[in-house]
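Here the complex is missing one protein chain, while the rest keep their positions.
Chains here go by letter, A and B, matching the order in which they are written, and residues are numbered from 1 within each.
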Amino acid sequence: MNSVIKGASYVLVHTPDMVIYNGTTQTTERIVNPESDYLKQVPKHLRSYEEAVGYWPNQTYIGNIHPDELAKVEMPWYDKKMDNADRYGKFGEIMPQEEFLLLVQVCDMFEVVKLEAGFVNAHKEAFAKNPIISEDISSRITDGVSSSDIEHHVNDEHAEGLYHDGKLVGCVKKAHDIDVNLSAHVMHENLMSKASSVLALLYAVKNAGIAKEDVEYVVDCAEEACGDMNQRGGGNFAKAAAEVAGLVNATGSDLRGFCAAPAHAVIEAAALVKSGAYKNVIVTSGGCTAKLGMNGKDHLKKEIPILEDCLGGFAVVISEGDGENPEINLDMLGRHSVGTGSAPQAVMTGLVISGLEKGGLKISDIDKYSPEMQNPDITKPAGAGDVPLANYKMIGALAAKRGEITPKELGDFIAKHGLVGWAPTQGHIPSGVPYIGFAREDIMSGSIKNAMIIGKGSLFLGRMTNLFDGVSFIIQANSGDASAEAGVSEEEVKGLIAKAMKDFAATLMSE
Amino acid sequence: MAILEGKKAIIIGDRDGIPGPAIAECVQSAGAEVVFSSTECFV
Partner (left out) sequence: MDLENQKRVKDFADELGAENLIVILGAAEGEAAGLAAETVTAGDPTFAGPLTGVQLGLTTYHVCEPEMKEEFDEAVYDEQVSMMEMVLDVDDIVSEMSAIRDEYCKYL
């Protein structure tokens, strides 16, 4: 029996100060051009928390509106505020920076995170009041230290500063004096990824309606590496986050695959559950501080606010077939393989067609495609175009090449099978998975019967291979019979009885 | 005169446009020698 999607969560964390101090576009500029005008302008173009919450694509990401509703809002979106925008959404929340820094402190197991005493006192109540933050988590908040203590670490000990409203409110210390893999910078990046993953895990368990004890395995699919000089990418963000989230019966492991990782991870989780190895697996990942403000220069040049000001996180709960929730089909997986090549046409064929062909399906047999769902508000001003739309054009072009539609019908095809983009440009975060929560609901309500999730990864960025990568899978309506393959079917039993009676009758006759 | 033939080509591809290796195939078919190829990613 196919595994099912029992629930999903999507969270954002508004981290404007981290744009300045941790986004690589800004940190690189500080090295190359420390006096640049750009660096002076960045702080003036960051959005407030209220603005980030009221931003239509962010409200979509956490589930307060469906992508189809976002599509009706005229672009650009950055100059519009949604009415009745809420910090909390159906799938998660948009957490403010000050509360997140407390969550980061909670996630720190090695006393590298120091927060200023006044800052902790000012915000610990609000942090604890968040319905998703249970007592076991909020009780881990420790008292802060003096600001001179923090200044000393930042100025003299290479600690990474933690800032809020432009002020230094804490730091992440290095975890080792010599090992660069445990530098303050690495610890900071990793803790931010871990903490946003914890938040996603908490919501996923809640949204799926399962108990924390029910989770047996967690797969982290972010793009960070944690380890030390002897094992640089040893990992296990999954277990580290599961620990803080209170998933006492879970172990886990990390899956890395650049931006294609989430799709790989969901397939792996679905296979683990379908095989019977585990009953409940959660795929999760946190966000990436390096990518904050990545396209900031283009945004500023066009007089747009710095839109890449949030960390993204998500989690998907995959459980045993239950006759109810939408299933993950493992018989029609698409994949870009070693031999596929890098031509866009070959890539799309590998990802989309190779899976469909296994089930004898046509491109138009899939109701909705969810490839890379980056928010075009962010990418268009940066010269990267509308990424979801480009993907849909490619899928449509393939359909036209195969005679399923005429080139003139491309627009209709895109409207029918496509979605507008809404996810932040946090690498793996927009890659296929943002639609899973909506897909589950759309399938259960009957508005669609299936969806294909496509993940793509730029492996060449790691300089180990020049290859692309990607995988795809189909989510479909549950077949409805929870006991379908459990033991012998009714038909078989009737058949056996009929045969037995015939044999018995024959025996009687012969006597 | 052909623009590409006999030239040394540097390829700057784009993950969301045409990636490096795909451009390299084309450029080589026109008689240029590829000395460097890269694919950039901005998303």
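Following the convention adopted for this analysis, a contact is a pair of C-beta atoms (placed from the backbone, for glycine too) under 8 Å apart; a residue touches a chain by one contact, two chains touch by 3 or more.
Computed from a predicted structure; not experimentally measured.
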| item | value |
| --- | --- |
| Among the chains presented, those that the missing one touches | A, B |
| Residue touching the undisplayed chain, where the options are A:I132, A:L361, A:L410 or A:M444 | A:L410 |
| Option touching the unshown chain, where A:R47, A:K124, A:K297 or A:R335 are the choices | A:K297 |
| Residue in contact with the excluded chain [from A:G209, A:G383 or A:G462] | A:G383 |
| Contact partner of the left-out chain, one of A:Q345, A:S447 or A:S479 | A:Q345 |
| Contact set of subunit B toward the excluded chain (per top definition) | 2-5, 7-14, 16-20, 22-23, 25-27, 29-32, 35-36, 38-40, 42 |
| Touching residues on subunit A - with respect to the absent chain | 28-29, 32-33, 36, 297, 343-346, 348, 383-385, 390, 393-394, 396-398, 400-401, 407, 410 |
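We adopt the following convention: only the chains that are shown with their structure count from here on.
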| item | value |
| --- | --- |
| Partner subunit B, residues of subunit A touching it in the complex | 294-295, 341-344, 372, 374, 379, 382-385, 387, 390, 425, 430, 458, 460-461, 466, 468 |
| Subunit A-facing residues of subunit B, complex | 15-16, 18-22, 25, 39, 41-43 |
